[in-house]
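Only one protein chain is missing from this complex, and each of the others stays in its spot.
Just so it is clear, A, B and C label the chains in written order, and each chain counts residues from 1 on its own.
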Amino acid sequence: MFDDVVFWALALPAVAAGVMVFRFDSMARATYALLTSLLCVGGEVLLLGLDYLGVVIVLMMTIEMAVMAVFMVMYMMNPAGLMPMTMVHNAKGAVVICAAVLAVLVAGILLAPWPARRGEPSADPTRDLGLSLMGPQMLTMMTLGLALVATIVATVVLATRRGRYDRYGDDVDARCADDPVRGGTGR
Amino acid sequence: MSLEPFLLLAAALFSIGLFGVLTQQSVVMLMMGLELMLGGVIVGAAAVWRHVAPAVADGQVLVVLAVTVMAVEMAVGFAVVTALFRAREVDMTDMAAELKE
Amino acid sequence: MDLSRALRRTAMRRPAVLAVTLPGATELRLEAEAEVRRRGWPVVDTPAAADLLLVCGVPAPGDAQWLDAVGGSMPEPALRVVVGENGRVADALDRARAELVDRAATRRPAAAVADVPVAPGPGPHEGHGDVHGHGHGTHHDSPPPEASAGPGDHTGHDMHGMQGMGGMHNMHAMGEVAGLPMAERGDDRDGLRLDQLHVPLGPALSDWPAGLILRCTLQGDVVQDVEVDHLPAAPGRRLPFWDEPWLRAARGEPVTGDRAARRRCAAHLDSVGRLLAVVGWEDVAARCRRLRDALLSGTSREVIGGDLRRTLRRIRRSRTLRWSITGLGELPAARARAAGVTGPALAADGDAHDRLLVWIGEIERGLDGLDDEGPLTPDDRTGPRGVLGGSRPPSQALLSLLPELLIGAEFAGARIVVASLDPDLEELTSAALSGAAHG
Partner (left out) sequence: MAEAAPLWATLVLPLALAAAAVATAGFDAVLSASAERGPAAGPREAGLRALAPVREALRLLVQQPRRTTADDRLLGRLGVVLVPVAAVLAGAVLPWGFSAVSDPPVGIVWFNAMEVLAWAAVWLTGWGPNSALALIGGHRFLAQGLAYELPHMLAITTAALGAGSLRIGEVVAAQDGLWFVVWMPGAFAVYLSSALAMAFWGPFAHPVARDAAGGAAAELAGVDRLVFLGGRWLLLVVTAGFSVPLFLGGGNGPLLPGWAWTLLKTAAVLALLVAGRRALPVLRMERYMEVAWTVLVPVTLLQALVVAVVVLNG
């Protein structure tokens, strides 16, 4: 009973906030609507007994959306939504496609013969996850790690305009970097 | 709690996200749609773990994967937008398509 | 009901003060700062937090607009007090507190009583219990956008802040929203074409040279362009406070050496305190101000020397402070000389921290001169900010350097650069006067 209440109390805001993401004119509001939706997702994961993952989702999504809001405001037109405008293309077709997808998914969910549960969740699923990632799923973990490193390098290369030749001169031999804003370690 | 409500929630989030991905002109808004879709995937994976195979941690690993993909997608997305913005001052998918020409 | 009234009265016993100084009112500002500190009233840095707007100096007709804007962005119960004469600050504060306590207790809206020197503001239409609590909201819409930005409403509540970091793409129609212009875009430092925001800084900013207005073009918080402006000066009968001993001596009046030394130390302590307040070292900044007032009130060297030297040593030895402000506002001596700078900024031959060290050195040397009973020679014209009586006052040279030092700096850095030069706009107003004294 209690679980039911919690489920619906999280599910309805999750969906409502998800819809509002594309209805708000203000980019800041859209971002924080998305955050609301994803925090509810984190809550649902907690409800499913995955303490660690639920809290990590809350943690990561908060940071991610807080940073995202900056980019939204920086690049988007009309960040505060003071000028009502639409920026969609092909909305009708998309509605049809999405409704179809939803219908197929719902039918599948309701009609599929879901297998019965095998085994019981252990007392500490977090421990299971850790042992799994450091054991049988080690390859996944390593791939993720490498992907994250690659992302860091790639995003910096993509986003910055200045390379080491700009910072340290043509021979890369300047003692101090020539940056528009001086850093804290005196390099 | 049974499995179906969680999966319905997942399907709903996925569809809303898909709508965003299909309609939004702005790269940034498009990424928000992707995030929502991944949010649906997370709920689905966690629910299936719980109700189908709680003894093995594979469902949890899928959630970890989805969360990481969200972070990576966001970071790469913003880097690309920054690069596009610098090159042509555009942040729209339609206009990015024109860049090919 | 009675309890709530009593609480309201108690709350307003110590109203929060936002002090605004008009050019030419340095002496008043010092008096007001000392008086507010003596009473232990909280001093705030934004109209939103203030109960009492204390205007030091006599406003010119042109000042009414921005003073109204500042007053209008204060929450109820808001009161404006104008102090135009020395020695009246305590009286004015007493009356202001009585009015505020009364107003808070009865929840009575402000009445437009013109009373000199205490003139309660901000206006009769400041409706109480109004959700908006923003009586002057209308003035944003009426004048053209340029004018409505007005000199000095530093909190910029009529600003385009929301479009500030983002905004309209060029191909979309430009327009106004809620009476505010949308931001336009321009190339920024990092090669991105982002929105520009025009923000006037000053003159109601705290720890800011009185009367200075910088019309900045910001992208994010990076200063892209800056135009130096200042409030019109009150007709200058008075000598600039910080330069007074030297100008008097130049006129041939008898001035003792210790008076000049005292004034120089106090001027530099004022500048140091301001710089430290901007850097965010409030404790030491407060100490500097207390010592400055003690110096000006004639405390002897024996009493003040130890404390002062300890404080200065602490500032000079702070490695964090050096790490924090070094490299900001680099001003090589050659460049300074070319611009006509003569004072500490020339001697420093470097960044904000070097200028701070020069100030500290001059204060320490000045301390030794506190016992000098001999007269100040008329030829000694080196005031705290440079040589007086030349073709243009020292602060004019500092102001002319501001644009090149500020462009490309981030907001926090820009404020530190301004504070580390600390031009005194009083010098501009009586430039003619000092020239006359010279001739």
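The criterion applied here is as follows: a residue touches a chain if its C-beta (ideal position, glycine included) is under 8 Å from a C-beta of that chain, and two chains touch if they have at least 3 such contacts.
Bear in mind that the values here come from a model prediction, so they are computed numbers and not experimental data.
**Q** Sort by label and list the shown chains the missing chain touches.
**A** A, C
**Q** Of the residues C:T256, C:S318, C:T382 or C:S400, which one touches the chain left out of the display?
**A** C:S318
**Q** Quick one: say which of A:A16, A:V70, A:A91 or A:M141 touches the chain that got left out.
**A** Looking across A:A16, A:V70, A:A91 or A:M141, the contact with the absent chain belongs to A:V70.
**Q** Quick one: say which of C:A60, C:A286, C:A339 or C:V387 touches the chain that got left out.
**A** Of the listed residues, the one touching the omitted chain is C:A286.
**Q** Hey, which of C:E76, C:D270 or C:E426 is the one touching the hidden chain?
**A** Spelled out, the listed residue whose C-beta touches the missing chain is C:E76.
**Q** Write the list of chain A residues that the hidden chain touches.
**A** Residues 26, 28-29, 32, 35, 51-52, 55-56, 58-59, 62-63, 65-67, 69-70, 73, 80, 82, 124, 126, 181-185, 187 of chain A touch the chain absent from view.
**Q** For review purposes, identify every residue of chain C that touches the missing chain, sorted by number.
**A** The list for chain C reads 7-8, 10-16, 37-38, 40, 42, 44-46, 48-49, 51, 73-77, 104, 128-129, 131-134, 137, 140, 154-162, 164-165, 177-180, 197, 199, 205-207, 218, 220-221, 276-284, 286-287, 289-290, 318, 320-321, 323-324, 410-413, 415-416.
What we mean here is this: only the chains that are shown with their structure count from here on.
**Q** What are the two chains with the top count of C-beta contact pairs?
**A** That would be the chain pair A-B.
**Q** Please tell me the distance, in whole Å, between the geometric centres of chain A and chain C computed from their C-alpha atoms.
**A** Taking the mean C-alpha position of each chain, the two centres sit 45 Å apart.
**Q** Between chain B and chain C, tell me the centre distance in angstrom, where each centre is the average of that chain's C-alpha atoms.
**A** Each chain's C-alpha centroid was found; their separation is 50 Å.
**Q** Residues of chain B that contact two or more other chains, please.
**A** 82, 85-86
**Q** List, in ascending order, every residue of chain A touching at least 2 other chains.
**A** Within chain A, residues 27, 72, 75-76, 161 contact more than one other chain.
**Q** In the complex, go through chain B and note every residue touching chain A.
**A** Interface residues on chain B, with respect to chain A: 1, 3-9, 11-20, 22-26, 28-29, 32-33, 35-36, 39, 42-43, 46-47, 49-58, 60-61, 63-65, 67-68, 70-72, 74-76, 78-83, 85-86, 91, 94.
**Q** Write out the stretch or stretches of chain C touching chain A in their complex.
**A** Chain C residues touching chain A: 162-163, 165-169, 172, 175, 177-178, 182, 189-191, 194, 220, 323, 327-328, 408, 410, 413.
**Q** Please give the residue numbers of chain A that touch chain C in the complex, ascending.
**A** 27, 70, 72-80, 82-83, 85, 161, 180-182, 184
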